[in-house]
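The structure appears below as structure tokens.
Left out: one protein chain. Kept in place: all the others.
Our next item is chain A:
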């Protein structure tokens, strides 16, 4: 999506079409000629993996919706009908259910990649913020999707999460009733969740379009964090990135297939094979694994409103990250201190997940609070201060130099601010 294309069709029909709707040229410039840094590592393949997973979720989801019934009396059995009687229904459902988890695994890796290599910094702030919007939409989609099979965890998860809105001062009760479409989580709630669960992935697809558009305006970051300066720093998207991404996607599918075919219920909850029963509370109400760190933050604060505010802030803070991080150097490779704080932060997030899965008692509460405090400390104190006190390592003059060693600094060195669409400047 980077401006004028190098695509020159010879075929008269294609020529005629291109003069009227240059969409083939757009695809060509975005996914064929698009210059991508030559030094990208496999952490950069998760964007492609995510795009493919979004496709998988939409396709399996649309077919599931052909057999699913969004009614409290029928939903549970309609899912079992899919599992038992629909041809390959078990495959569709296991792909979709585990696909959601795979989607989150990939998005977390994708986001941590951004954190490590400073991909959120100028000029990629909008790209990053669109990513956070996608993440929020994904969470909403995942949450509402889990409600649809109408098992015990579906119902009780929905009750716990929707009840959070009642913490909003003054209007809380009204908002919750409005969300429910009644006075409890019931048929109207299930109906609207189904409708929204169908809608949101297409909104995600739209924002992914913007996300990739923004990516192609600024160009990709890379492991050195040094901007592209000349054509020798890049290779063409096709065949280089296409093949590398393709290989990574197939490897990811091996991992995915392990879950689908061999451990399909590993990431789910046994209680969700019990039909929803509003009169019987399960012993432990645990959200899906990908919400656990945020669930831990929610429960770390003793007041309900405080917990809700903390939980949402934990995500909202990501929008401000480009300005909270004061360092000029992007990549953690050249930031000796940040590198450590990055890995501490990763461990803190994993531990928050563990706390989120544990009962809120005794030591778990204390540890959960300390970890929550650290989570915010990382963004609000450590990152701003680190940028001021840290002495970065010397940066390579260019990507080419980083790859081939000094004296290969690239042919024509241009100021980094004009790195966008470098193919026109080299």
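Convention: a residue touches a chain if its C-beta (ideal position, glycine included) is under 8 Å from a C-beta of that chain, and two chains touch if they have at least 3 such contacts; residues count from 1.
Here is the rule we use: contacts and distances are computed from a predicted model.
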{"item": "Choices \"Sarcosine oxidase subunit gamma\", \"Cytochrome c1\", \"DNA repair protein RecO\" or \"ATP synthase subunit b\" - which one is the UniProt name of the chain not shown", "value": "\"Cytochrome c1\""}
{"item": "Hidden-chain contact residue, picked from the options A:21, A:170 or A:283", "value": "A:283"}
{"item": "Contacting the left-out chain in the complete assembly, out of A:8, A:195, A:265 or A:303", "value": "A:265"}
{"item": "Residues of chain A in contact with the chain not shown", "value": "38-43, 77, 80, 83-84, 90-91, 94, 116, 223, 235, 239-240, 243-244, 246-247, 250-251, 253-254, 257-258, 260-266, 270-271, 273-274, 283, 333, 339, 343, 346-347, 350-351, 354, 358-359, 363, 367, 403-404"}
